[in-house]
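Only one protein chain is missing; all other protein chains are in place.
Labels for the chains are A and B, by order of writing; each one numbers its residues from 1.
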Amino acid sequence: MFTRELVDVTIIGAGVVGASIARELSKYELRVLLIDKNSEVGFGISKSSTANIIEKGGQIGALREGLIVSGNKMFDKLTKDLDVPLKWIGLLYLARNESEVKSLKEHKSNEKKYGFVEMIGRRELRKKEPNIAKDFIAALYNPRFGVVPSYELVPGLVENAQKNGVELLLDTEAKKIYQKDKRIIIESNEDSINSRFVINAAGLGAVKIARMVDKNISDALPQKEVILVLEKRTEGMVNHGIIDVRSGGAYINPRCAGTITLGMRGVTVDRDDDRNVPGERIQKIVQAAKRVIPAFSPRDIIKSFAGVCTQQPTRDKDYLIGPSKTVSSLINVRVGWGGLTSSPAIAKLVVKILIKQGLDLIKNPNFDPCRQGIPKIEELTDEKKKQLIKKDKRYGHIVCRCEHISEGEIVEAIKRGARTLDGVKGRTRAGMGRCQGGFCGPRVLQILSRELNLPVTKINKKGRGSELVRFKTKELLEEGESQ
Amino acid sequence: MEKFEVICLVCPLACNITLSVQKGKVIDVTGFKCNKGEEYALQEYISPQRILTSTVKTTDKSKPLLPVITTVPISKKLLIPCMKILAQEEIHPPVKIGQVIVKNIMTGVDVIATRNLSC
Partner (left out) sequence: MNNLVDLLVIGGGPAGLAAAIKAKEAGVENLLIIERSEELGGLLHQCIHDGFGLLYFKEDLTGPEYGYKFIQKVKELGIDYLLETMVLDITPRKEVLAMNADKGIIRLNPKTIVLAMGCRERTRHNIHLPGTRPAGIYTAGTAQRLINVEGYIPGNRVVILGSGDIGMIMARRLTLEGAKVEAVVEILPYIGGLIRNEVQCLRDFDIPVFLGHTITEIYGLDRIEGINISKINENGDLVPETTRKIKCNTLLLSVGLIPENELSLNAGVELDPITGGPVVDEDMQTNVPGIFAAGNVVHILDLVDNVSWEAEVAGLSATKYILGELPPSLRKIKVKAGNGIKYVIPSYISGQKEVNLYMRVSEPEQDVILKVVDDSTGRCLSKKKLLVVRPSEMITKKITEKELKSLGKRSNQLILSCVKGE
């Protein structure tokens, strides 16, 4: 643990972008501090990210385009090193009439420079997707579209960064930033940080951070997407990512875990803390999805949530990555949709910018790119299961019935940093199944209390203010009033 | 004159019985289909009785609560006061099912354990 005085780089925001930058910087001999205002890593935009690895798409600005294309290429190695699942499911843009086919063909000639894209006809489409509605006649197919669980990716990035020397500070919110003697002071709710460089990767909070130093920063535009999750029994109904190109068309993605997500194009909202899921939106998404896969049933929905992303107020909503005009050692990283795909490339770009700003880099000889994920007892062979249980018998005690998650995995998640119910859920999937934590919830609550040595009444869902149980038994009666 | 409504619980018919009350005295009862209903409605008006089930704290961390029940119904008015008395109790195992946990909590009614608790 080093003193705050000697920090070389402080990264504000431990989402997928901030964590990627942290890991990239840990390849060098630097004192790096990663801070986040939430109680867990990846609890900002990354928490409800669609977590797709994309291949461009539409007019999106040169910087963004370049970063998405390079980032896409880096994901195979990244997920292998971090032991995080990744599935290249490919993407099908569906067309149901000649006019839609025409615009897809135009899209194709735009995309071609990035790699392999092809138009496929009705028969090929039906072979790829046997359950698709009869009225689709063609599709544009791009194999370099993938899905990755961001709730595993972000902890993986952070763990590896920490292993290589990065210090993590959670529940730490930057309140004031200013320059002092060629260094930057960050005043947080906890204490002060004195850092040579600061990276603003604060996602929804990036504008606020940028404005602490520069006056003329325009608002980013929050975009809200509602996502529905279908249970694992639906696995196999869809094999690829699907976009129904007509307006109000569905986005369908089979995920690594075997679930299927349904969504639609996001809508711009007024507030970046708008997480309301309107009932009509759920209906719309179900209807749109059924137009593509008629066999989908709303009964299969096990979860619905809203995710908010930022879009920058730039031409073609291009990313804004670069030094602040006033304090050149503050690097603002303002991204948006496509941020997850770009994250490995953004990290490399930020390092280049830091070098330009005068940061000397010496390679860290002890850098280890590899990180072992939490073992998933359910997926192991009998032999490996036996070995794991022998090592720690808590791996034999299944706590999450729906996803078959063991106490061992939950304890390991807590050891690696999870402190909240959602934090455990993200790292293990406990509570992501059919019953949505109905059975395992109280048990995970007790395990968190035991492992963190905190009373159950202090354990929360996703951070301070979201305590799960407010009172101990009889406490309300002892107060002498029934309220 | 006031009207007091009661849903009879004696049989699945669940008759809606109405008592007409003047100056605290029941002057008429209507809506029942049998005598038991009439009796039930009167009891409900004069002094409704309820069984109380609840829990009591224990010193056993793995089983922190012991479920309990009153041996007979008690006046509905006494439910919350009894809950407050029970809130003060803390039981040390072992406990046997049926064991008296609080003798004469109120009006001569005992509170007993509805499960075993081993040491």
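Note that a contact is a pair of C-beta atoms (placed from the backbone, for glycine too) under 8 Å apart; a residue touches a chain by one contact, two chains touch by 3 or more.
The structure presented is a predicted model; accordingly, all values stated were derived computationally and were not measured.
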item	value
Hidden-chain contact residue, picked from the options A:Lys80, A:Arg265 or A:Lys390	A:Lys390
Selected from A:Asn110, A:Asn276, A:Thr326 or A:Asn366 as touching the chain missing from the view	A:Asn276
Residue among A:Asn239, A:Ser304 or A:Ser328 that touches the chain left out of view	A:Ser304
Residue among B:Thr53, B:Gln88 or B:Thr107 touching the omitted chain	B:Thr53
Touching residues (missing chain, whole complex) on subunit B	7, 9, 12-14, 48, 50-55, 57, 62, 64-65, 67-69, 76, 79-80, 83, 97, 114-116
Contact footprint on subunit A, counting only the chain that is left out	229, 233, 273, 275-279, 281-283, 298-299, 301-306, 377-378, 382, 385-386, 389-390, 393-398, 401-402, 404, 407, 434-439, 441-442, 446, 456-457, 460-477, 479, 481-483
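To be clear about the criterion, only the chains that are shown with their structure count from here on.
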item	value
Contact footprint of subunit B on subunit A as seen in their complex	473-474, 477-478, 480, 482
Complex contact set, residues of subunit B against subunit A	55, 57, 64-65, 80, 83-84, 86-88
